[in-house]
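First the structure, which I've put down as structure tokens, then a few questions once you've had a look.
Here the complex is missing a single protein chain, while all its other protein chains stay put.
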Amino acid sequence: MKRLKVLLPSLILILCFCAVGSVVWADKHPELSDQEKLTACATCHIKATPDIYKEWFGSVHGIGNVKCYQCHGTYEDFHVTPKETSCASCHSAQFAKKPKGKTCWDCHPAHHFFIHK
Amino acid sequence: MPIGGFIVNVHPDHLENSIRDLKKISGLEVYGSDEKGNVVVVLEADSSKAMEEMVEKIMKIENVLSVGLTYFNVEDEIEIQEEQGKKTIH
Partner (left out) sequence: MGLSRREFLKRTAALTAASYVGINLPFKNENTSQASDADSWHKGTCRLCGSGCRLELGVKNGKAVALRGIPDSRTNYGYLCMKGMLFYKLMGYNNPDRLKKPLYRKSKKEPFKEISWNEALNIAAKEFAKAVKKHGNNSVAYYGSGQALTEETYIFQKVFRGGLRTNNVEGNPRLCMASAVGGYLTSFGADEPIGSYTNFERASCFFIIGSNMAEAHPVLFRRVMRRKLDNRETVKVINADPRVSPTSRIADLHLQFRPGTDLALLNAMAYVIVKEKLYDETFLKNYATFRMGKKKEVSFEKYKEFLKDYTPEKVSDICGGNITPEKIRTAALWFAKSEGTMSIWTMGINQRKRGVWANNLIHNLHILTGQLCRPGADSFSLTGQPNACGGVREGGGLCHILPGHRLVKKDKLRHQVEKLWGIPQGRIPPKPGYHTIAMFEAVNQGKIKAIWINCTSPAQSLPNCDKYRKGMSREDVFMVVTDIFPTKTTELANLILPTAFHFEKTGVYGCTERRSQLTVKAVDAPGEAKPEVWIVREWALKLAKELKDPVIKKCVEPFLGKEPDYELPKAIWDEYTQKLTKGRDNDLRGATYDVLKKLPDGVQWPAPTKEWALKGGTDIKFVRGLDPLADKHAKDQKPYQFYGPAHPDKKLWVWLRPQRGPEEMPDFEYPFYLSTGRVIDQWHTSSMTGRIPELMRANPYAYVEINPKDAKKLGIKPGDMVEVASRRGKNILPAKVYVGPCEGMVFVYWYDQEESRMINRVTKDAFDPGSKEPEFKICACKIRKVSGPKPLKPFLVEMKT
């Protein structure tokens, strides 16, 4: 146990310096109370991540009312980086023919969703 | 036996060589990579200490820029330690 306690912080340290950049520690939403969970995502994110909110709002997903949870899931099933299967719910034809080794957002940047990068 | 998921960041120009070097480390599996030099690696070691040593080994490989932990599971190690703990108490 002792070793573990040493190992973990040191690994976290490594993580912080690695080239992956601003990586979130785990694929989890910050803890919220049950009452707080009864809030539409945008209510907080308009302040918490204003740039992302703005990009989304002006995108076809924003105009077309495709909301945060449709890609990122809700608290029990939350993903910072969405599973591509959630893209495939609507874009299954495009998903099937996308180039190998590429994610959807490699070419259609997240929250802008231009036709191509 | 702890299991860890890592992103090993290598110089994109030397991706293939670096992957070959990585694969030489026993207990290390390469699961994927991209052209930006990100390599998905899973480490399996007998103990946390051993894994720490493996990470140090990786760091020493030429063209490896960084090693980042993204997933860490030690459930059986904790179980073993708990078992041992119980034994010492009783």
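Letters A and B name the chains as they come in the text, with residue numbers starting at 1 for each one.
One rule holds for everything that comes next: contacts are C-beta pairs under 8 Å (C-beta built on N, C-alpha and C of every residue); 3 or more make two chains touch, one makes a residue touch a chain.
Everything numeric here is computed off the predicted structure, so don't read it as measured data.
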{"item": "Residue, one of B:Ser33, B:Ser48 or B:Ser66, that touches the chain absent here", "value": "B:Ser33"}
{"item": "Chain B residues touching the omitted chain (full complex)", "value": "1, 3-7, 29, 31-34, 36, 38, 40-42, 44, 68, 70-73"}
{"item": "Absent-chain interface as seen on chain A, which is shown", "value": "20, 23, 27, 35, 37-41, 60, 63-67, 69-70, 73-76, 79-81, 83-86, 88-93, 101-103, 105-106"}
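Throughout what follows, only the chains that are shown with their structure count from here on.
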{"item": "CA centroid of chain A to CA centroid of chain B, Å", "value": "25"}
